[in-house]
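Shown here: the complex without one of its protein chains, the others still in place.
This part shows chain A:
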C-alpha cells in the first residue's frame, strides 16, 4: 500500500450516466487539513465528483483512494470506509421521524455501536458546536433550513470523520440563513478539518478555501490557491463564469 499522503486521491475518474459522460477524467487530491472548494456552472459534474468520493455514485472507471484505501476496489468494505467520510447534502436529508438529537445519535449507536450515554454526550457536544443545543428535542420539520443544515453537519461530525464533503450546503437556504451555516463551516475549517466543498458561495471560497477547483464540462479547468483562481483566473472559461457569478446583472446575453 502506498504511504498515506493524501486524505483523498482521485485518479483518471470517469463517470457516465447512460450515454452522457459527466466526468471526463478527473485527477486531483486533497491533503489532510486542506479545505478545497469546487466551483463551476451547473451540469459541470462537480456534485457527481463529490458523490463519487464516498461512492454514492459508482465511478465508471478510475480510482478513488481514501486514506490509502482504494474505494473503487470492488471488494472494499464500503460501509467501513464511509464512516471516515461525513457528507452534508443540499437538501439536508435529516431523518424526519427522529428529533435533532436522535438524528445525531442514530448512526453512532447503530454503526459505531456506541453506548446510549456516550452517543448522547457526543451528540449534544456537536449540536452545541453548531449552535443549536437548545433544539435537541425538535423534529426537523420544526426547524428552519439553516438549523436543519447545522443538525446535518453535527450528524456527520459525530462520526469523527477524517474528511467532510459538502454538496452545495447553502443552495436550498433562505439568504439570511446562509451565514449561520457558512460560519459553522468556517469554524470547522479553522479547527483543521479536511473539507471538500461544492459551492456557489464565492466569498466563502475566497476567504476559507486553501484551494479552489474550477470545473466545466466534466473536466477540471483550473486548480490553485483561492486568490489565484478567483482573483486572477487564467482561463477564459473561468473568467466568464466568475463574471457571471460575481456580477450577475451585467452578464452578456
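Keep this in mind: a contact is a pair of C-beta atoms (placed from the backbone, for glycine too) under 8 Å apart; a residue touches a chain by one contact, two chains touch by 3 or more; residues count from 1.
One rule holds in what follows: contacts and distances are computed from a predicted model.
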| item | value |
| --- | --- |
| UniProt protein name of the chain not shown, from "Cytochrome-c oxidase, cbb3-type subunit II", "Twin-arginine translocation pathway signal protein", "ABC transporter permease" or "Phosphate-binding protein" | "ABC transporter permease" |
| Touching the absent chain when the full complex is considered, from A:11, A:83 or A:186 | A:83 |
| Candidates A:106, A:202 or A:219 - the one touching the absent chain | A:106 |
| Option from A:34, A:54, A:149 or A:170 whose C-beta touches the chain left out | A:54 |
| Absent-chain interface as seen on chain A, which is shown | 54, 56, 79-80, 82-83, 85-87, 89, 91, 93-97, 106-107, 110-112, 141, 152, 155-156, 159 |
